[in-house]
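Okay, here's the structure, questions in a sec.
For this view, one protein chain was removed and the others were kept in their places.
Chain naming follows the written order as A and B, and within any one chain the residues start at number 1.
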Amino acid sequence: MFRSIRFGLALAAAGFLTLATASAETIKLGAILPLTGPGGLIGTQQQKGIQFALDHINAKGGVRGNKIEVVFEDNQAKPDQSILSFNKLVDLQSLPIIFTAYSGPSLAMAPLATRKKVLLVNAGAQADALAKASPFLINTLPTIGDEIAVLCQWLVKNGKKNAAILFENSAAGISGRDNYVTHFKAAGGTIVAQEPTQFGQTDFRPALLKLADAKPEVMLVSITAAAQQMAQQYKQLDLKFAVAGTTFLQDPALIADPAAEGFMHTQLQSQSPPALAAEFKQKYNAEMEFFVRQYYTASNILFAAMDKVLEEKKPITGENVRDAILKIKNFSGLVPVVFNSNTASVPFDLKVIRGGHDEQMVELKAQ
Amino acid sequence: MLALQLLVNGLVTGSALGLVAISFSLIYSTTKIFHVAHAGVYTMAGYVAWSLASRGAPDIVTLAVTVAASMAMGAFIQHQLYARLERRRATPLVVLIASLGALAVMQNVIAAIYSPNILQFPVPWGSKMVVLGGVRLTWTQILTVIASLAAYGATIWFFHRTILGKQIRAVASNPFLAEITRLYPQRVYVIVVAIGSAIVALPGILVPLDLGLQPYSGVTPLLTATIAMIAGGIGSITGSFVIAIGIAVLQNLSLLVIPGEWSIGITFFIFVIFMLFRPTGLFAAAR
Partner (left out) sequence: MDFLFSYIALAEVYVLLGLSTNLLVGIAGIFSVSQAAVFGVGAYIVAQCLMTETMGFVPAMLVASLACIALNVLVTLPSLRVSGDYFVVTSFGIQLLATAVFINWTQGTGGANGLPGIPPPDLFGFALESNLHLVMLTTVAVALGCLAFRLIMRAPFGRLLRAIREDELAVAAAGKGVLQAKVSAAALAGAFAGSAGGLYATFLSFIDPVSFDLDASILLLTMVVVGGARTLAGSIIGPFLLLALPQVLTFIDIPTTIAASARQLIYGVLLIAFMLFRPQGLAGEKL
């Protein structure tokens, strides 16, 4: 008797639950970013990108009528805080998907993500180790090697055979440096000098002076912040060699600065249409910079994948959303993003900065 | 040529660092407080100056208001925080942690208001170039050296030639005796921290004028300055100023012989060894 009542209740509860998932509710996602401390500069841009995408999707009524909400956690770019935040979001709030940034924290969370089948979405870090860290880590941008290989080949072919490397002594900067060394040599060039700078430091003069002394034809740059200050000091020291870098140099402040005239850089295609950029500027009183666009794009990829999962009447889990991303494969938004594996390939251009604008040089596709 | 350029660059960086060291040394030798929040005052000065300059205030007004604001902030911290702690007979460790708390508050108020983005001063003359004997310098860099030397001279003069300066030195060397002779140590402490904050406002403005402004960047110069103060001999203004310049020059020139990754490590290695063999500082005997 009691047993059947209990069974009936359980059935009713189960029915109620399925009803609830079918009707509109709020889908919660997580984001673990460095929002304070030296990494705060980049982390807050990433946060704004996610927030901006959220505002758009929720204004349209959400994904299939489900509003989306993101719980932000600050890890100060520290691995142990990231682990705590991860467990908090997954354990206490059962969030299926978490945005991440920075290679250290992402690598620390990757084994947990595999074990718990929680999807980690990285749209900022480009260290090589991320590509194979976990089947549940999706990188919406290619590792830095692709861009650098193409850049190095182009430079050597155009007569820049002696290069000096300026790199930031951080995971991202070192990863870029290692790739420059490998690919520039492979293309037939010689690395004549390399100098590090400290992360968060804006005095590049000693490093620039020492690099200049090696008389390079081109300086390969791998820094994630303060590119404008670097350009100004390069100009002030009256240095003559060419300067080339990756997507990290796509910084509005740098491009607008006359000191950066003639700098070359590869750039993942991720322009923001003027109307969108203007809307962003009005809302946040800031430029829609690279990391804003990256996390805006990543959010939209997730929304599209979630839409597909819901369309197939499956629950939103890390596994289902990841499979949907890999199945949809081609995403178009601010950028065409293609997932042949966990790590996306994104077409990129070679740009040169002229008169305060980025000008197209050649279009190159990542292999 | 490279050596000369690195030397000059070290001198410029070092002279700004020297002012941080002097100001910290003044405060520390008098109040015996490890005033970490000084890094917050240094950072705040830059942001106050930036706010005024970007609203088109004349340079001289910007300078005056910034120095005044720094003095007020320093005096406030001493009067409202350290003096209270002193009345409760807090240990140095407790005071240090309270000071860290104050630093966290200041940095994050700044980050919340101005965002953590690197801000650039809208001052066009600052990046104009001058070539001196083959070395290229900006006006800001030249101004940094001049201002530092002037402030150094003024500080020396103040502490050795004025009555207030002598009173401060009296309190620093023996607060008990000073109290008997009707110098109120707590009042003197407030004045000293205010003076130290005024001095640190100068590099607080000049360094970001050259290199850009960030909310969390004050701690590194402060730490280096502390080391300069100890190596130079606590209480020796000249000692801390000279050693601060020495450290910056050493870090620059070390690039000639070792890869840049290790320049900071080597500097501190030398420092640790130095402390083992001459723990009272280079200039202590001349005090």
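Operating definition for what follows: contacts are C-beta pairs under 8 Å (C-beta built on N, C-alpha and C of every residue); 3 or more make two chains touch, one makes a residue touch a chain.
Everything numeric in this text was worked out from a predicted model, so none of it was measured.
If you put the hidden chain back, the residue from A:L29, A:I42, A:A133 or A:V181 that touches it is A:A133.
Subunit B residues in contact with the hidden partner, per the touch definition given at the top, are 28, 34, 81, 84-85, 88, 90-91, 93-98, 100-105, 107-109, 111-112, 223, 226-227, 230, 234, 261-262, 264-265, 268-269, 271-272, 275-276, 279-280.
Mapped onto subunit A, the footprint of the missing chain covers residues 35-36, 40, 43-44, 47-48, 51, 72-74, 77-81, 83-85, 87-88, 90-92, 103-104, 107-108, 110-111, 116, 127, 129, 133, 169-171, 173-175, 284.
In the analysis below, only the chains that are shown with their structure count from here on.
Each chain gets a centre from the mean of its Cα atoms; for subunit A and subunit B, those two points are 37 Å apart.
Chain contact summary for the complex, subunit A toward subunit B: residues 36-38, 40-41, 44, 169, 194-198, 200-203, 205-207, 209-210, 212-213, 225-226, 228-229, 232, 236-238, 253, 286.
Interface residues of subunit B facing subunit A in the complex, by the touch rule stated above, are 1-2, 5-6, 9-10, 13, 108, 111, 115-118, 120, 127, 129, 136, 138, 211-212, 214-217, 220, 251-252, 255-256, 259-261, 264.
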